[in-house]
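A single protein chain has been removed from this complex, and every other one stays in its place.
Our next item is chain A:
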Amino acid sequence: MALLTVKFDLKKRVKLAQTVWFMYWFAVMAGVLVFSMGLFFKIELRKRSELMDNSESHLVPNLLILMGLLVCAVNALGGKICYDSLDPSKFSRWKSLLGAFLSGCVALNGLLLFTALLCFLTRIPLQFTLAEGLRNAVRFYKDTDTPGRCYMKRTVDLMQMEFRCCGSRDFRDWFEIQWVSNRYLDFSAKEVKDRIGSNVDSQYLMDGVPFSCCNPSSPRPCIQFHMTNNSAHYSYDHYTEELNVWRRGCSEALLSYYGGMMNTIGALVILVTLLEVGVTIGLQYIQSSLASLANPEDPESESEGWLLEKSVSETFTDITAKMNVSSSFEIPALTRVMFKGIFQDV
């Protein structure tokens, strides 16, 4: 017994073919959209690859680009098949390919769903990459004379201003490293010698942050240095001061930026998957309705269209039997009985 049969006459078949043809064109544009989203994400990752230690994984954007191209190609072909389905002479050359094409479409839908899942999960590895990359970025801030790192200062400053964040976890990250280059320190001054002598690594540490941490919304001119010393500034209490510098860490800021982008892209890929499923079902109905013509010579005769030729369990056993025959792979008898038992009542 076939699954979800629908009766078709010529008018209904033509309408179905036209609708599915339209949907295929939307699906081609959806493929272009997926491709461009993959490209956009790739560019965004490249823009800030310096902050991620150049070790970020480009798997997701590459996969999106590939899927976009595949979806475009497959849907263009599907649209052509739909267009030809109205003309029996043209359709006959596609008849033999149609079965393989439809199973290819089903596989493509599965891949799209997998891509969407990856989009949502990409946040996790990105978190670790960002934490590591930003820690290094903050450490190399002062190395404006080291080849390969001379633009790190500018990159970090611009990032902190754009994303309104300070430091990797928070602004105190700047207290733990030396971010003033030795070229600008007067080693004969007592204050410098004291600071360098006060820690094991002989680093010039201070309780100050770069200017890019400053918050323009603060009512008071920015306090960058001696931040933990209340008496260094008039009417200043660093425990209650909130608006002076950005409170958020850049890890969190960048993660929420990329996370939001990925969530949007993932949602759009799911929508594209739904569209793909729709066109696959439509093409299946077209194929089955044209294959089951009551009178094969007369194109105007009635026919039936279905989703699956047999019920789900029978189709499944057919597929496994085919797999057995084609690959001479022996499924244990127990597994065969198990499959039959599971799908008996479907």
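As a working rule, a residue touches a chain if its C-beta (ideal position, glycine included) is under 8 Å from a C-beta of that chain, and two chains touch if they have at least 3 such contacts; residues count from 1.
Going forward, contacts and distances are computed from a predicted model.
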Name the chain not shown, per its UniProt record: "DDB1- and CUL4-associated factor 13", "Malate dehydrogenase", "Retinal outer segment membrane protein 1b" or "serine C-palmitoyltransferase"? "Retinal outer segment membrane protein 1b"
Have a look at A:Ser49, A:Gln127, A:Gln224 or A:Ser292 and name the one touching the chain we're not showing. A:Gln224
In the whole complex, of A:Thr144, A:Asn230 or A:Ser313, the residue touching the missing chain would be A:Thr144
Looking at A:Gly148, A:Gly197 or A:Pro216, which residue reaches the missing chain? A:Pro216
Among A:Phe8, A:Phe41, A:Phe91 or A:Trp179, the residue in touch with the chain that has been omitted: A:Trp179
At which residues does chain A meet the chain that is not included here? 144-145, 150, 153-154, 157-158, 161, 179-181, 183-186, 189, 210-212, 214, 216-217, 219-222, 224, 233-235
